[in-house]
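Take a look at the structure set out below.
Yeah, one chain of the complex is gone here, protein chain that is, but the others are all in their spots.
Entry: chain A
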Amino acid sequence: MKRHQYRADALIEVLHKAQELYGHLTEDRLLAIAHSLHLPPSRVYGVATFYHFFSLTPQGEHSCTVCLGTACYVKGAMELLATLETESGLRAGSTSADGKLSLLTARCLGACGIAPAVIVDGNVAGHADPEVMRARVRALLDED
């Protein structure tokens, strides 16, 4: 926050940083941010919930995001997601009980040329094959 000189218009950058440091945003942290940027808590909460990037719940150690954009959809993203849901026993958008894996979906990753696309821990995997992805998800879940 110091880097942004406590400017109110740096709110999004500050939230980015906070999420990077702590993994997710809690109400306490949002209150603290509101206090130091001299913003009403409603504004901070509003911004944090408006943008899909920010999360108010803890995320898993690993993440697997399946793109459901138009190009990925026609290339079988739904079957891919169903495979991964069955394999991990998670519903899309949830995190496993042991905090190992979050299975997420995205509306469009902007990687339509390599559809269907999946992001595993920040790395984009193009032309994702359900069987290969199933093995990767299994490996993430079984990891100690």
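Rule of thumb we're sticking to: contacts are C-beta pairs under 8 Å (C-beta built on N, C-alpha and C of every residue); 3 or more make two chains touch, one makes a residue touch a chain; residues count from 1.
Going forward, contacts and distances are computed from a predicted model.
Q: Given the options "dihydrouracil dehydrogenase (NAD(+))", "DNA polymerase IV", "NADH-quinone oxidoreductase subunit F" or "Glutamyl-tRNA(Gln) amidotransferase subunit A", which would UniProt use as the protein name of the unshown chain?
A: Of the names offered in "dihydrouracil dehydrogenase (NAD(+))", "DNA polymerase IV", "NADH-quinone oxidoreductase subunit F" or "Glutamyl-tRNA(Gln) amidotransferase subunit A", the absent chain's UniProt record gives "NADH-quinone oxidoreductase subunit F".
Q: Using the definition of touch stated at the top, determine which of A:36, A:70 or A:86 touches the missing chain.
A: Result: among the candidates, A:70 touches the missing chain.
Q: Consider the whole complex, including the chain that is not shown, and state which of A:30, A:66 or A:111 touches that chain.
A: A:111
Q: Counting contacts across the full complex, list the positions on chain A that touch the omitted chain.
A: Output for chain A: 7-13, 15-16, 43, 46-47, 50-54, 68-71, 73-75, 106-115, 122.
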